[in-house]
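Missing here is one protein chain; the remaining ones are kept as they sit in the complex.
Read from first to last, the chains carry the letters A and B; within each, the first residue is number 1.
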Amino acid sequence: MQQLLTTVLTGLTLGMVYAAFALALVLIWRATRIVNFAQAPMAMITTYLALVLIDAGYSYWLGFAVALLSGLVLGAVVERFVVRHVEGKSEVNAVILTLGLFIVLHALAALIFGSRFRSFPAPFGLRGFQVGDTTIALTGFGVFTIVAVAVVLVGLVLLFRGTDLGLRMRASAVNQEVSRLLGVKVGRMLTLGWALAALVGSLSGLLIAGGGLVHPSYMDGVVVYGFVAAVLGGLDSPVGAVVGGVLLGLSLSLVSGYVGSELVPLAALVILMAVLLLKPGGLFAHVRERSV
Amino acid sequence: MLSVESLSAGYGPVRALDEVSFEAADGEITAVLGANGAGKTTLLRTISGLVRATAGRVFLAGKDITGRSTEDLPGLGLAHVPEGRGVLAELTVEENLRLGALGGGRRATAEELSRVYGHFPVLEERRDGLAHVLSGGERQMLVIGRALLSRPKVLLLDEPSLGLAPKIVTRIFELLRTLVSSDGLTVVLVEQNARSALSIADRGVVLNLGRVVVRDDADALAGDDALRHAYLGF
Partner (left out) sequence: MTRRQLLLALGALVVVILVLENTGPFRNGQFAAMAYYAIAAGGLTVLTGLNGQLSLGHGALMAVGAYTAALMLQERDAALPLVLILLIATGVTLVVGALVGVAAARLHGPYLAGATLALAVAVPGIPLYFSETLGGEQGLRVRVPEIPTWLADAVYFVTGQDLTPTRYLAYLGWLGVIIVFVLLANLSRSRIGRIWQAVRDDEVAAELAGINLGRARVLAFVVSAGCAGLAGGLLALSARIAAPSGFTLTLSLLLLSAVVLGGLGSLVGALVGAALLTFLPQVVTGVGEDLGLTDVQAAQLAPLIYGLVTVLVVLLAPAGLAGGLRKLTQWRRST
């Protein structure tokens, strides 16, 4: 019973982080029909920027803010100057482009920050809370993780549903040409979309790193899990990304606890194939009409 | 209000538009007619900047808008309802309308929305629902309402009657006529259904293979049997 509770709590916390990453992927997919595989090394680099500051003596929160801000900037720059050229064209080219970026960012990080494993702090502590005699597997950092992702989600919902800017961004994602005819500066909306997605990605990078080790490949698994979570929920659905992330986190935690952590990526692959072959649109598949 | 001078455009070696000139006057409906592939849609797309003009000029209320970005045009008073209607199906009806207003540079006021709902009561019933559940006729009403909310000087309409039952077409065309009379709107109406278009239009321009064949009053065009048979299909 204790182990089950531990597994569930771990899975929930981890699931929220996968949800954040999946959300970043979904935001970009909706806007530009591209899966940004480079989101993982992008998040890794912004986390390294935070680490540099933290190791130099500055507070965690400054590093946190810098990571999020640099994510914003990095996402905007990548969209405007790199990805813009392949938007709307061959899918194959877009995938290869993000993979090229993946390799470049990996190598840059190793070059600039080094390949050794470095520890990253976790605010609010890594000790489980005491409930009576037992320590449950929920830590202060775990609660922070859940709250942080929830705050970001609420913020995004408010932006997209409650503001004119959000409305314009959603319009750009639905149909670029019609949006232009309605006076929406689609190019800027796409850049902003990538910037926000990268911000969310940076958050997930920070949360994964907390209490663990940072090295250039540390986010590589997350891109797979984020992708699986996004597909599970439906690549078009932000809500799906969150639900998918939590479900995946729970499932993988169960596999890790009861089978073995080495087989977690394989479990993710199996879940992915199951979804793609049985319900390819994901759990939240809805009719996708692009304007008539 | 809208003046097109020797406008040419092409897709590669194909000359889709060949020195097209015409004027759409204030408070009038100008019908642009012709067979499939005559260049009617290309004309509208070139006016609104989706297609680059290779030669010629477009003037809106005296201002040269040739080569301006598409997204700047609603702010300058040009609203284009594209072929296929351009409903943003995943947004709600009201969100579609609000976007129209934003394009014109201001948020939609409650009064402005009420006015649109006044013209199209069925939209008010479905205001918070997703636009994709609307029928063809309702979609056409939505996009016209959306275009009107941008307070345009000129409204470009591309084949509004496509796929709609005759009764609905009549209603929509009557509404257009009313709006033009009451608001002084300038409308450029591209239509395959030349008969209906000429019944509400003041002027007509007939295109064939990207060129202007004739410009005349709508009544004159409707009355010219030879022309009608040759280019308009009735």
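One rule holds in what follows: contacts are C-beta pairs under 8 Å (C-beta built on N, C-alpha and C of every residue); 3 or more make two chains touch, one makes a residue touch a chain.
Since we're looking at a predicted model, the values are computed, not measured.
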(request) In the full assembly, spell out which visible chains the left-out chain is touching. (result) A
(request) Just name the one of A:Val82, A:Leu254 or A:Leu283 that touches the chain not displayed here. (result) A:Val82
(message) For the chain left out of this view, which of A:Val239, A:Leu263 or A:Leu283 touches it?
(response) A:Leu263
(request) Touching the hidden chain in the full complex, which residues of chain A are there? Just list them. (result) 29, 34-35, 37, 82, 85-86, 90-97, 99-108, 110-111, 114-115, 217, 220-221, 223-224, 227-228, 231, 260, 262-266, 268-269, 272-273, 276-277, 280
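Convention: only the chains that are shown with their structure count from here on.
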(request) State, to the nearest whole Å, the distance from the C-alpha centre of chain A to the C-alpha centre of chain B. (result) 43
(message) Which stretch or stretches of chain B touch chain A in the complex?
(response) 48, 50, 69-75, 80, 82, 84-91, 95, 98-100, 102-105, 107, 132, 139, 146, 150
(message) Quick check: in the complex, which residue numbers of chain A touch chain B?
(response) 164, 167-168, 170-171, 174-175, 177-186, 287-292
